[in-house]
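A single protein chain has been removed from this complex, and every other one stays in its place.
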Amino acid sequence: MIVERAAEPDLTVQPVLTVEDVSIRYEVDPPVDAVRGVSFTLHRGEILGLAGESGCGKTTLAYGITRLLKPPAVMTGGRVVLHGRAGRDAGGDQDDDEATTDVVALTGEELRRFRWDRVSIVFQGSMNSLNPVMTVRDQLHDVFTTHRPGMRRRVREQRCRELLELVGVDPARLASFPHQLSGGMRQRVMIAMALALDPQVMVMDEPTTALDVVVQRSIIREIMVLRERLGFAVIFITHDLPLLIEISDRIAVMRDGEVVELGTAEQIYRAPQADYTKQLLASFPSLSGTRGGFVRGREEVLGA
Amino acid sequence: MAFYLRRTAFYAVTVWAAVSLNFLLPRLLPGDPAAIMIGKLRRASGGRPLSPEVIASINAVLGPPKGTSLWEQYLIYWGRLLHGDLGISSTRYPARVVDLIAAALPWTVVLVGTATVLSFVLGIVAGAWVGWRRGTWLDHLVPVTTVLQSIPYFWLALVLVAVLAVQLGMFPIVGGYDVFDFPAGPEASWAFLVSAFTHAILPAVTIVISSVGGWLLGMRNMMVATMSEDYVVTAQAKGLRPSRVRSRYAARNAAIPSLAGFGIALGFVVAGSIVTEQVFSYPGVGRLMIQAVSGLDYSLMQGVFLVITLTVLAANFVMDLLYGLIDPRVRTHA
Amino acid sequence: DRSGVLRVWAGESTPFNDNFNPFSPDAVFATFGAIYEPLFFYNQLSSDPPTGMIGQSFEINGDGTVITVKIKPDLQWSDGQPLTADDVAFTFGYGPNKSPQMVSATAPDATTVVLTYNAPQFTAESLILGSTTIIPKHVWSSITDYASQTNEKPVGSGPYVLDSFSDAAYTIKANPKFRDGEPAVKEVQYLALDANQSGQDLLTTDKLDWSGQFIANPDSVTAGGRIGTANFQQDPTVIMACSNADLGCKGPQTDPAVRQAINLLLDRDEIAKKAFAGLTAKGNPAFLLLPRDQQWLADPATGESPQSPNIAAAQKVLEDAGYAKGSDGIYAKDGVPLDMTIVSPDGWTDYNDADKLISEQAAAAGIRIEARTVSDAEYYTPASTGDYQLMLWGLTQSLVADPYSNYHEYFASSGTAEVGTAPPSGQNFARYSNPEVDAAVTAAAATQDVAAKQAAYATVQQHIAADLPYIPVVVNASQAFFDTKDFTGWPSVEDPYADPLPYLSTASGVVLAHLKPVQK
Amino acid sequence: MTPVDGVLSASHLVKTFRLRSGLRSTPVHAVKNVSFEVVRGRTVALVGESGSGKSTIARILAKLETPTSGQVLLDGVPTPTRGRALAEYRRRVQMVFQDPFASLNPFHSVAHHVERPVRIHHPELTSAQVAARVRDLLDRVQLSPADRFASRRPHELSGGQRQRVAIARALAPGAQYVVADEPVSMLDVSIRLGVLNLLADLQREQHLGVLYITHDLATARHFSDELLVMYRGDVVERGPADDVILRPQHPYTQALREAAADPERLGALRDEVRRSLRPLGQERSASA
Partner (left out) sequence: MRELMPRWDGKLAIGVATVALITVFALVVPLLAQDPRSSANPALLPPGPGHWLGTTKLGNDVLAQLAVGTRGSLFVGVLGGLVSLVLALFFGILAGYIGGVVDEVLMLLTNINLVIPGLPLVMVIAAYVQNAPGLGSLARSSLMVALVLGVTGWAGSAVVLRAQARSLRTREYVAAARVAGEGTLRIICVEILPNLVPLIAAQLIYGVIFTVLGEAGLSYLGLGPTGSITLGTMLNDAQTGQAVGTGAWWWFVPPGTIIAALGAGLSLVNFALDEVVDPRLRQAPQAVRRQRRSRAAITREEASA
């Protein structure tokens, strides 16, 4: 039951990632169908917000797209296609970046090479995404030594410094261990790392929930700046609908493993179609506007 | 730095406690090594009376200091200890306890050290592997190790000796080296090292078999837990090679608690080696300990206990220092 | 292939003590016999007169106060110095050898020694001549504190000299200056082992040539035909009771009736079979080493302890003495039940087992005896101070065919002391004290007349068999195992020239000097 | 407005923690001189970024922490630290914790959680009376029928239901003041309002004084009468809720206000970013 609204078809935008009818199940007792037949298209350079309450399958979907599902999760069906830059189909002698890739079919070495290079991901808790016993430098270098084996050490180091500068962290922090950085800094390091290989898509799963609002804001702004400059597409996952509305181009609202509504931020905010979307919106009393669904005290209900 | 200060302080207190315990125990309970020694001398001389000078000299060496308060004795004890004087053995009168221990300690250190490191490395590597391949048939290895852990050391040793050494003649039966080939005792030669090594195999195997399961299990459990940590998932998402994820991200972090437990486990292995040494007539401190206990040789008992404790403490201390290098977090958080 | 080296385990455990001081209780066994010797060798296995070692002959004067010893001429110490009567005289005036009864020890010429005492020494003969190791004056005259010496470079007169020493083994080699010429076995290596099992394993794997140890099933070792065995039973194993309430002993065992009952209820046959693997001989309440001492047995009834139990007789003894069975099946008198503890050192399997059997047999007759094992140290010290009730204990037989030293050592009140103190001399740890026995022992010491002695011993035997401060159990086995393929000349039943136990002083040296390697 | 018949006030609260590391210890000034009053029947909101000292204040009010200096006064009387007086204080001042998953003991039933405070503070009640009261409390937090919920254990409840149990527990002794430390931040968005609405209802009906602690400016504004903004242990701004939110004076309040997501500003951030980048060209590196 997808309420996809025909946004004005913009022919200049090209799809970068197509998700078709993806279903994911947790093989537990009883099995949990966490994602059920989800389809959407992500366009180049776009921020797609993925909203929905806790447990609706957002993280599972993100893992599915990036082929990171861990046992007992199984993708039971669907296709995930990453399109080449010019929309060309995969050919033998083409650069990886240019190829159109059936992500679900990737295995082994191919899958490993695909990861991070073309789709990177920033997880929910950045606190735990960095290995506590390796320096920031080692963990950044890791990406290059694996994916760009020919790269010189000096160049690598240079690139790491640039990346940190890019996200506003002092390059001297390369030598630090994660626990020596604040939460916000760690989050930025993770973003820098996600940008390292200039991926086409970056999945951000609640990258800022653990941070306080002011820091959160500055990081989001950072991401938007980088997106403008580097042109990657972002799938931004959060349950903070107001935030999504403020920053996303389009928003998909999920419930119980299904996308119940997909539309531009404006459409979702101004004219939500699905009941669930409305209910969600009502859960956030507006800061500057009316109380929304917040009714304070019996008499006001009566009075309203 | 605070971490190191704290640990150093801890060890200082522990050493003090061990030494003081060692000082107090024999004094809390009466038992007179001098009387035992005099009794032995008398039996040896076929019931002939001993001259008063002999009795006096034995009392002077072994007997309790007369007319001193406990506190003074304590200070004297420390003073002697700091000069490396652990007293005179009464079962091996008049050998100095220090000399007895000095001759025995290297054997134990080498045997226990080798066996422990071997068992640790084996256990960690196997545990990492089993943990990494969780959900496969390898899981069934884990319960099997509990049987190994539950077999009494000495029982295993006796069975191994009976089967491998006596029946099959694959290994030497007793001793730390071939006394027939080296009647003059240890020497610095290749042949001797080979002999010592072949004699150490069976005792070491016993220790390894009985202790490897613990490491394997601990490492496997940590590995399973670590595998679900976000940073491991991140490492996979980064497209790192599985071997690198396994070694640098999963196994390395999973091994940290085992390393922390290494020093403590050493204590258990030392305990195991005491009984193992007994079975193999291995010339280590464990043997001395057993003899001291059965002969109520308090000086020797105290000396061996102190040396074992200090050695284990030293090993722990070294581990602690290393731990700080391996886990950067402890350097700042105490 | 093993170049004629003889490997011995004399029951010593690792690590060896680097101690060759003949006065030290912790000296290694090769000290006694192989390196140092006494004047004469008294063979416990026979009633023959002693054979000369350093000594040639000796004479005791009529009242037994002067012993004149002739030593062999042209003897040498292992360092090349001459061994003369001077050394012998020095030895007897040195340290613990200087008994309070000694007046002087002189050497009128190079081969004559005169020992003068203020009391008859008839009965001390074997101790003086057979158990006093002779030491070189030129070494020991400068040593005052003999007890804390380790004497790492021993200079002796025996067939061997120390070659090398380590914690795990030491080697002695033939002494070229030995008076009878270098022994045939050129090298002997002593091993230290920590368990009987190891000794047995090494014997079966042909790594060990001589050992004196208990092996429950000797056949498993000797079956191959290579290893021979000998088992000369000598030393009585007894239940030693702290028997004298007057000297402070506490417990029911102070009542002779109780000891008699225990004596009657024992199933010695079973004990011998199960605890001692059937290798022992039958004990006798006269404490004689039969048949060597046959002539001293006064009453054939005391020639053998009952081998099977007689519970009815035991209970009758108790009931006659006023004991009655309580509701728990245990005899009691005046509300005090017959409840005692018997101890033996941990790891002395035969003793531990015997204790268990004794406990079980006593229980069947209505006496509770708890069997406990204790550490070695906890065994000897309480024994000497009397701080025990019952102990399984080993008495030693006298060296010569005369029970005097036994009676004097274990039964005379001169050898005992109040509970709490160790006897200054003698080993009467049972704290037995009987004026008639004392008088008889004194009388026996003062005479060399056989009939007079027999009369005195009859008195002693009559009392100790009735009072039973030591309840005989068995005469202990002493198993020796030796390699007959590589070495010949071992003692045998036909030629028991010495007891082939590697830990026995003097005898072990005698055996070593007798052996010949088999030429291959 | 309902008549003021009681007031819980914090006066010059200071709390300094000592962070010990090795032999040294560094002070952490969690709360620096904070004063405010919670009047029965009214709600005071305490907002501020993480680590600004909000929870510390809550814990001081709940007597889980003793202030380094300053006092908590109940009806003008300094609060006791032990004994019967403390029990009486606890009867009147209760707390609702942030995490409904952690604040209920998985080992005990719903009934146990609600019943214990009743028993502790009203030992005179018979078992039947206690049971009746528990039922009444569960009904009041809309966990009805009460019997169906009473025997359940926390893991059998949804997050919202759990938080309701926690609220019932806080009300159980007959509390007059409730300190609610981020009571809904761990709950699903869709049920947050339900819980807050319930709390607001109860506040009205029971004439409670509520200290509502949150970092969510929007609910703070709508839920409270008075609003205090905390920054690094200090209250930097206070006043009627709407005034503070809509017309922030202090720079920090303004920053908070800016940082809070507001769907009304749809697309504003994107446009602003585009605008800021375009004239300066691609070379300019971003800064936080």
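Going in written order, the chains are labelled A, B, C and D, and every chain counts its residues from 1.
In this section, a contact is a pair of C-beta atoms (placed from the backbone, for glycine too) under 8 Å apart; a residue touches a chain by one contact, two chains touch by 3 or more.
Computed from a predicted model, the values in this text were never measured in an experiment.
Put simply, the hidden chain is in touch with A, B, C, D once you look at the whole complex. Contact with the chain not shown here comes from a single listed residue; of D:32, D:153, D:207 or D:232, that residue is D:153. Set against the missing chain, the residues B:60, B:170, B:264 or B:318 yield one that touches it, B:264. Residue-wise, the contact with the chain that is not shown comes from C:270, picked out of C:86, C:270, C:319 or C:418. If you put the missing chain back, the residues of chain B touching it would be 10, 13-14, 17-18, 25-26, 28-31, 134-136, 139, 142-143, 146-147, 149-156, 158-159, 161-162, 221, 224-225, 227-228, 263-264, 266-268, 270-272, 274-275, 278, 289-290, 293-294, 296, 301-302, 304-305, 308-309, 312-313, 316. For chain A, the residues in touch with the chain missing from this view are 25, 27-28, 70-74, 76. Panel shows chain D; residues 59, 62-64, 87, 90-91, 94-95, 97-99, 102-108, 116-117, 120-121, 153, 155, 166, 169, 172-173 of it touch the chain omitted from the view.
Just so it is clear, only the chains that are shown with their structure count from here on.
Taking the definition of touch as given, a chain qualifies here only if it contacts chain A and chain C alike; those chains are B. Centre-to-centre spacing of chain B and chain C amounts to 39 Å, using the average Cα coordinate of each chain.
For the pair chain A and chain D, the distance between C-alpha centroids works out to 32 Å.
The distance from the centre of chain B to the centre of chain D, each centre being the mean of the chain's C-alpha atoms, comes to 55 Å.
Contact with two or more other chains is made by residues 332-333 of chain B. On the chain B side of its complex with chain A, the touching residues are 135, 228-231, 233-242, 244, 248-249, 252-253, 256, 326-329, 332-333.
Contact residues on chain C toward chain B in their complex (touch as defined above): 2, 5, 7, 13-15, 17-19, 23-26, 95-100, 127, 131, 144-150, 163-171, 189, 191-195, 197-198, 201-202, 204-205, 207, 346-347, 375-378, 380-381, 384, 409, 415, 422, 424-427.
The touching residues of chain A, counted against chain B in their complex, run 66, 68, 70-71, 112-117, 120-121, 123-125, 128-134, 142-143, 146-147, 177, 179-180, 190, 193.
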